[in-house]
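What you see is the complex with one protein chain gone and the rest in place.
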Amino acid sequence: MCRWLSYIGDPVYLDSLVFEPKHSLVAQSLHAEEAKTPTNGDGFGIGWYGDRHTPGLYREILPAWNDANLQSLAHNIESGLFFAHVRASTGTGTSRSNCHPFAYDKYLFMHNGQIGDYKLVRRELEALIDDKYYCSRQGTTDSELIFYLMLSFGLELDAHRAIRKAIETVEAAMRRHDIKAAFRFTACLSDGESLCAVRYASDDKPPSLYYRKRGNQVIVVSEPLDAESASWIALDRNQSLHVSRDLTISKDMMLEACA
Amino acid sequence: MCRWLSYIGDPVYLDSLVFEPKHSLVAQSLHAEEAKTPTNGDGFGIGWYGDRHTPGLYREILPAWNDANLQSLAHNIESGLFFAHVRASTGTGTSRSNCHPFAYDKYLFMHNGQIGDYKLVRRELEALIDDKYYCSRQGTTDSELIFYLMLSFGLELDAHRAIRKAIETVEAAMRRHDIKAAFRFTACLSDGESLCAVRYASDDKPPSLYYRKRGNQVIVVSEPLDAESASWIALDRNQSLHVSRDLTISKDMMLEACA
Amino acid sequence: MCRWLSYIGDPVYLDSLVFEPKHSLVAQSLHAEEAKTPTNGDGFGIGWYGDRHTPGLYREILPAWNDANLQSLAHNIESGLFFAHVRASTGTGTSRSNCHPFAYDKYLFMHNGQIGDYKLVRRELEALIDDKYYCSRQGTTDSELIFYLMLSFGLELDAHRAIRKAIETVEAAMRRHDIKAAFRFTACLSDGESLCAVRYASDDKPPSLYYRKRGNQVIVVSEPLDAESASWIALDRNQSLHVSRDLTISKDMMLEACA
Partner (left out) sequence: MCRWLSYIGDPVYLDSLVFEPKHSLVAQSLHAEEAKTPTNGDGFGIGWYGDRHTPGLYREILPAWNDANLQSLAHNIESGLFFAHVRASTGTGTSRSNCHPFAYDKYLFMHNGQIGDYKLVRRELEALIDDKYYCSRQGTTDSELIFYLMLSFGLELDAHRAIRKAIETVEAAMRRHDIKAAFRFTACLSDGESLCAVRYASDDKPPSLYYRKRGNQVIVVSEPLDAESASWIALDRNQSLHVSRDLTISKDMMLEACA
């Protein structure tokens, strides 16, 4: 179980969200409150959009609280759309390739959750990655695999449909192997224009997900960055959130048919 | 505040103490119970004596729970006298050079605690390191500094006296700078023959220290490795422990005059 | 293209071969002479057999010439059968999981060479890994893939046959994709009892491979450790070398039918 944050809105320096709030993402990496695992010290990553075609990406296997590079980068990089993630491994190794966010072309993806009994379905799901993307995958996590399934299922044409199909495909594979453990999927995706977040689980314990809009800033997070609890809106189970460049927010029960 | 373990006795594989006990040192790195900081994820190290003149040393900046190399090394290295340490930084950077144990010639040293307001006395104390040792120091921690003070004060001739003089010297410098913060020093030292542990603090909160002798095995630890609480003996404040190669144990209030 | 060394014989400290010779493996990592790439700075690894069921393994992404841990480990670890490898990446990322040697159960494997146009055949070859081994694979290199193909092809029953079948399988896949680039495979394998080295290429440029027996010591290397050129015996193209625990050496043209 991991912790993550995404932001869309007027450009801000990354440290204003990643480091400065009382319960910032880096503070959460040491003491998460709503996570199954309080310590998220198995690597971290940031991804941000600027003027280039592809987003910037910085991932490291150290704990986020311990990396002087991250402090300097977050202090000096300004972005109007970025992701940050701190990782608690669910079994796969600690390497940069296994750290979130994952990037492909203009897309960023990050995830909190897991495919239950992943080893039983890994091979079968990997076989569904389209040839076009197969050799771009760099790590061994279930999270990156889901990202490549979404790409293979037409993410570039219809994100909504690709996410749904990825969830259905994972669950179908789990059923074939009679897996009782849950599939938990609280994730965030962007193409550099808008962002899409999903809070899904095959059981009734989807990892928490909140957002807040204030002025020209929308923050989407695993858990609130401060104690102003009234200001944070929790997503319901199986709800998805879409925030466009002009900060129009829409919510959807897109995934209810999956379970 | 850190957690550490030392062992002297019949040769054992390191993982039998570092990984296998329910509350092993690596388990403590994620969830320490008697420490001020529950997470000790700012690097770790092992040092062990074999047949060479100098001890082996493996230090890494990753959290101990996350390092496949440590697992393999601890599973394959057998020793009759070794140290293991997990670090929670008290302000100095995370680099291998700042990880314990520190080694010089045949000596190993590791420490839990800190010099209060270290920055105020750092320069003055560094100036007391003997020329012979000055360029061997690799890092910037107060812990390594104390080790080099002990070496400079004749550790090779009279360990007892060198430790006492190092403590007195640190406290005198702190007094000169009118430092109110405490000096805490729960530390372990070995020359490859015997081991010496100290539980000292300038205030009444010395970090915890326990030991247990069973058969031909003596373990000295920051906190017990298992719940058999009756089997672990706590050292008193300002008490030192000496364990010789034949496992003769002696305790001493060697430091009472320092405070 | 990488450089490697393996040793079987009376126990020696690893540094006597890895660091001390004039043209030691670590010296080769900075200035290889018979390799296509003179610098092998993309990670390294050592694997050694002791009294445990599985070999010890230490792999790191730093250049070998730069790692204080490697120096200390090689100085303090003694073994009668060990592998050491310095890596120059042929395209896959630098992570510990991609460093040689690779270990599975009691087996160690390391490789110099590559599958030409690996991306074209990667998927097809990965699909041939037996379910039993599929999730044990940790990295993304062609080298580790070949190791898992050998395991899948019965390495535990008949190493000779499994190696041959792996080579034939790789070449058949390359032919199906009409790949003109060469398959180069100068590799070493051990089960903890004996070691087997192979110098193979689909073209006439197999990476170099030498061995030397002196007293109770057999060394197998990518290039000689010293200038006593008469003492090193080069393997022929497509020749394999087998050295048993009692240091009986046999050579074979086992692979001639493959090409």
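Going in written order, the chains are labelled A, B and C, and every chain counts its residues from 1.
FYI, contacts are C-beta pairs under 8 Å (C-beta built on N, C-alpha and C of every residue); 3 or more make two chains touch, one makes a residue touch a chain.
Just so it is clear, the model here is predicted, and its values are computed rather than measured.
*Asks:* Which of these touches the unseen chain: C:63, C:113, C:207 or C:224?
*Replies:* If we include the chain that is not displayed, C:63 is the one touching it.
*Asks:* In the complete assembly, which of A:59, A:100 or A:199 touches the absent chain?
*Replies:* Touching the chain that is not displayed is residue A:59.
*Asks:* Which of these, B:138, B:217 or B:244, touches the one chain of the complex that we don't see?
*Replies:* Of these options, the touching residue for the absent chain is B:138.
*Asks:* Spell out the interface residues on chain B facing the chain that's missing from view.
*Replies:* The missing chain touches chain B at positions 93, 95-97, 119, 122-123, 126-127, 131, 134-135, 137-138, 140.
*Asks:* Touching the missing chain, which residues of chain C?
*Replies:* 30, 39, 41-42, 61-63, 65-66, 68, 89, 93-94
*Asks:* Please output the residues of chain A touching the missing chain, sorted low to high.
*Replies:* Within chain A, the residues that touch the unshown chain are 13, 48, 50-52, 54-60, 68-69, 72-73, 75-78, 96.
The definition used in the following text is that only the chains that are shown with their structure count from here on.
*Asks:* Per the contact rule at the top, check every chain pair and give me the one with the most C-beta pairs in contact.
*Replies:* B-C
*Asks:* Give the residues of chain C touching no fewer than two other chains, as numbers and ranges.
*Replies:* Residues 96 of chain C touch two or more partner chains.
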